[in-house]
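This is the structure I have questions about; it appears just below.
Shown here: the complex without one of its protein chains, the others still in place.
Let's look at chain A:
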Amino acid sequence: MMNENVEQHNAHGGFPWKHVIGLILSLALTLIALWIVVSYSFSTTFTLASIIILAIFQALIQLLFFMHLNESKSRVWQIIAIGFGFFTAATVVVGSLWIMAYSL
């Protein structure tokens, strides 16, 4: 088992380009989504589809640029955590749609 009690170093390696690019990309995606909704220039179907696609890209950017998705040596916790994340997200979305179906 890796023991981080013994050694803990703050790595200060250069300018954090990755974070800056991630920040710009995530801001851009947010603004595009906002513009699509607020401008009212598209059909409802297109609006919904495009903001869902943008949301998926947003999630990927968060995972890759900020959450160190591909930096760990042992992948097993990431797989478990992401698996559980998918489980809860699917439960919340599918469950809510099913529960609220009678009133929609």
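Assume a residue touches a chain if its C-beta (ideal position, glycine included) is under 8 Å from a C-beta of that chain, and two chains touch if they have at least 3 such contacts; residues count from 1.
One rule holds in what follows: contacts and distances are computed from a predicted model.
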Missing subunit (named according to UniProt) among the choices "ABC transporter ATP-binding protein", "Quinol oxidase subunit 1", "Probable peptidoglycan glycosyltransferase FtsW" or "Serine-protein kinase RsbW": "Quinol oxidase subunit 1"
Those residues of chain A which, in the complete complex, touch the missing chain: 1-6, 8, 10, 12, 77, 84-85, 87-88, 91-92, 95-96, 98-103
